[in-house]
Each structure stands twice: as C-alpha cells, then as structure tokens.
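Note that one protein chain of the assembly has been removed; the remaining protein chains are unaltered in position.
And now, chain A:
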Amino acid sequence: MAAAARNPRKVSASCMGRRRRRVDRGAAVGALPEAIAALSRTLPAGPSPEIFRRAKFDRPEAAPALWQLLFRVLSPLSANGASAPPAQEAQVRVVKSELHSQGYPRRALAQLPEDGSQGSRELLLALAWLLARGPLLERLLAQTRVRLGDEIPLCECEALARPGPPVPRVEADGPVDVRHLQWLMGKLRFQWRKLITSQQEQCALLGKIHSYTRGCHSDRSLGHLSVAETELLRDAEGGQQLLRRLESENVRLEAALHWRRQELVFWRWMDTVLGTCPPEASQPTFVPRIPERGAGEWELVARELQALQEELRGAAEPRRAAWEARVGGWGPEWSAVRRASREAVGLELAALQRAWERGGAAAQPHGPCRLVKSDAGASGGPGLRAAQAIEVLRSREACLEAVLCQLQRQCRQELARLAGALPGLIWILPPGR
C-alpha cells in the first residue's frame, strides 16, 4: 500500500547516480553505530557497537557478551532475582531451548558449543530475529517497569505466562496414598482462605493510605499518593533508589524511541550479515515429537472436544429425526423461512468462532491497572471504573463456576456408573450445598 509511495524515492535515489549513493552510504555509516548504541542502551546488559561489528565477522571474542545478552532477554525474570546468574553452560542451554520453542528456524544455533566460546554471528542473527518478530523492546521494558502506583492485574494472563522462580523440589518418587492427595488439597484450600484474608487487610490499608494522602499528588488525575510514593517520603534512602531506577528507566525509554527512529539502517546492515553466512544444507525431516508437558495439555483438550462432540451428536441426532418426521410433508413455501433461519444461525456461529480465534473480547480490560481512590466515579474521564471491573469479574466467576459444576457432575455420573457395577452397596451422598 504505502510501499508504492516510497518507491519513487528509491528510484530517484538510484537515478541520481553514484555520487548520491555514496553520500547515502556515508550517512548510513555514521547512523549505524548510533542506532546500535541506542539499541544497546535499551536492552539489559547491552553490549557495545564494537561487539556487534565483530559479531558480523563471527569473531569469537564477541560471543560471550551476546550469549549473556540473549540469556537476559529470553529469561528476564530469573535474571532479575537476587541470585547470581547461572553458569555459562546453563545459560547457553536456556537460550537454545527458548529460541527453539519460539520457532527459531536456523539449525546452526543448536550446534554451537556449550562453553559459549563461539557463534557470535549466529547469536546476532538470533537477536535480530527476536527483534523483528514482535515488540521485544517494549515487552522487556514493561516487564521491568518501575511501579509507581498501587497496581492490580485485572486479568491473570501475566501471572500465568510468567513461570515463577523454579523451586528446587525433591520429587516424591514413591507411590503415595490417596490420603496424601486429600491432605494436599486441604492445604491448598486453607492457603487460599488465608490469601483472601490477607488481601482484604491489604485493601483496607490501601484505602486508608489513599484517603490520608488526598490532595497531595501533583498530578490531579491521581489525586493521592500511592504506597510507593508515600514510602519514598518516609524513607529517604529508599526514595533515592526509586528515583535512580526511575531515571535509568527514562534513559532506556528515550533510547528505545531513538532506536525506533533509526532502526532501518540496522535492518539493512543485518541483510548484509545474513549474506555473509554460508547457506545451511537442507536437513532430513525429523520424526515429529511433542513435548512432554505439551502432550498432557493436548490430551486434555482432545478428550474434552471428543466428549463435547459425543454430547452434541446425542442431542442433535434425535432432534433432526423428530424434525424430519414432522416437517417431511411441508411444502416449498417454508423453504424461504428455513433459508433465513440457516443464515441467521450461520452468522451467530461465525461470531462465536471469532470470539476465540481473535483472542477473546477486546473490550475486556487487560493488563495491570493503577488504583486510584476517587469520589468522582460517575463522571466521565480517563480510567476504568471499579464497578465495571467487578461486573466483568462476576460474569467470569459465574462462567467458571458453571464449568466446575459441570465437571463435577460428569465425575459423579462416571463414578455412579462404576459403582453401580458392584451390587450390594448403598451409596449415601453427602448433603448438598
């Protein structure tokens, strides 16, 4: 679309002759290190432009810095923790497996040695691949964002997408009794109750802090201070640290904006880097194998869909038979009405399909929100209202409760069927809720 508009410029540039092109290249030479420097400032543990240049020629001295960079980029949360970064081999393994799971196409990466001594050009390509595929920089910045307000995540996808720090756990190798499972379930229930109580207390405290600091914030739309801001006033040292983190984030944000303006020259350069690589030989196709964890998930979904299909068939077939029996003799005047019904149902089902294919309702609030206590709830203005969020959550709760009930009903039926095979027993169900 817009490409056509840009072509005239390119055509004119080449028409202008060699002198113009030389000037362009001259301008590009200066712009490239600048762009790379901006990119480095945005990334965590970003290496210098010199490393990038060496990586183009696959120099081994550039490799360790790039391994470290990719490790920080691909597993940001383990790097954030206070623990020391893992050993070189572990980092290399994590980088390889993460890139593989995201679908990195080149095999040369998997064949790089684990001591991290080689492969700078391949790593440079990997970094560029990650940058090209999606908003990598924005995502990284958002993950390590300095939280100035009191935040509440409205949807749980962030919490689920981010696996917690791996807990070193001794696996229970031996067989366990079902009572152990019951005990674990009870413990879980109790933990949730405790969690909810603690959360209620935190809400009460937040409410107080927000009320007591009414009118203190310089930003009128916020009105009151958050816990982080009040803490900054109470504890001077902590406040200085917060300020420093905020300022360094600002530096990174500016670098990201700078990068955005200049990245074209980087991509042109990456084309040349790719050009210096020898082409990979085509590999024989491998035997398909599904990851262990993924297999479990796949199994569950397959089973659910099959069960659903059975139920639908069981519901639809008799109805179809009954309908045909009734309507068999009806004349052609009904065909128009029937066609209209078919179209209407078709549209409804298409809309239903869109609901999951497009990734859910766009209207649902997504991501973390900053809590602001405000009396002017009804009036218009920026921001979501808690009442709306509550409604959305209630409907989600109802939906999930329905799902859980349905699953439990299924289990009850199945168990009744199995128990029915044994005569001579009376099953007394516990009193209903």
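Just so we're on the same page, a contact is a pair of C-beta atoms (placed from the backbone, for glycine too) under 8 Å apart; a residue touches a chain by one contact, two chains touch by 3 or more; residues count from 1.
Simple rule for what comes next: contacts and distances are computed from a predicted model.
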Chain not present in the shown complex, as UniProt names it (candidates "Small ribosomal subunit protein mS26", "Guanine nucleotide-binding protein G(I)/G(S)/G(T) subunit beta-3", "Sorting nexin-4-like" or "Tubulin epsilon and delta complex protein 2"): "Tubulin epsilon and delta complex protein 2"
Sole residue of A:Arg41, A:Arg59 or A:Arg260 that reaches the chain not shown, by the stated touch rule: A:Arg260
